[in-house]
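Report on one structure; see the data block that follows.
Removed: one protein chain of the complex. Kept in place: all other protein chains.
Take a look at chain A:
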Amino acid sequence: MYEGVVQDLIDELGRLPGVGPKSAQRIAFHILQADPADVRRLAHALAEVKEKVRFCGICGNVAQDEQCRVCQDPRRDPAVICVVEEPKDVVAVERTREFRGRYHVLGGAISPIEGVGPDDLRIRELLARLADGTVTELILATDPNLEGEATATYLARMVKPMGLKVTRLASGLPVGGDLEYADEVTLGRAFEGRRLLDV
């Protein structure tokens, strides 16, 4: 145990995701030894991110204004919505530059163990967006784990009466990798989801 404020700092850092007690201690001492100007900049950035960043009123992505950049962009196809769990998933899909539609960020996945039910996710907002008939395809891009799959199934069942095209991202082998390095589960899934080769 360190004294007073130092321990407070270590405790606070230790509450961050991916930071264990040892890392927290290392970061705390790094901050103690750093240039005061650098530390002030960090503190400023921390305070500002909470003040300035908001969540897009339409899709729930992080935004500087009322709406995020994607929702403001008139070139994005309003007929296709890609549903993801977290804002960082939007960034991941954006990096592909393949997707020209819009997003909807749920804010998590259904998980009773963590006390997350459908009411805790932005599902009502999604249904509201689908109501006027502009959207014709819904791409379910939740994580390929159990909770993500369950959330996707739940959404698919909810929107079924609306007669939309509902798709789910494929899961399978990483591109550019070797088949031999794939684990059994991934390879098994890839076998299950194999497709006809049209030539």
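Following the convention adopted for this analysis, contacts are C-beta pairs under 8 Å (C-beta built on N, C-alpha and C of every residue); 3 or more make two chains touch, one makes a residue touch a chain; residues count from 1.
By definition in this document, contacts and distances are computed from a predicted model.
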| item | value |
| --- | --- |
| Absent chain [UniProt protein name; select from "Manganese import system permease protein ScaB", "Quinol:cytochrome c oxidoreductase quinone-binding subunit 2", "DNA replication and repair protein RecF" or "Stage III sporulation protein AD"] | "DNA replication and repair protein RecF" |
| Contact partner of the left-out chain, one of A:Ser23, A:Gln67, A:Ser111 or A:Thr167 | A:Ser111 |
| Absent chain, residues of chain A that touch it | 110-113, 117-119, 146-147, 149-150, 153-154, 157, 184-185, 187-188 |
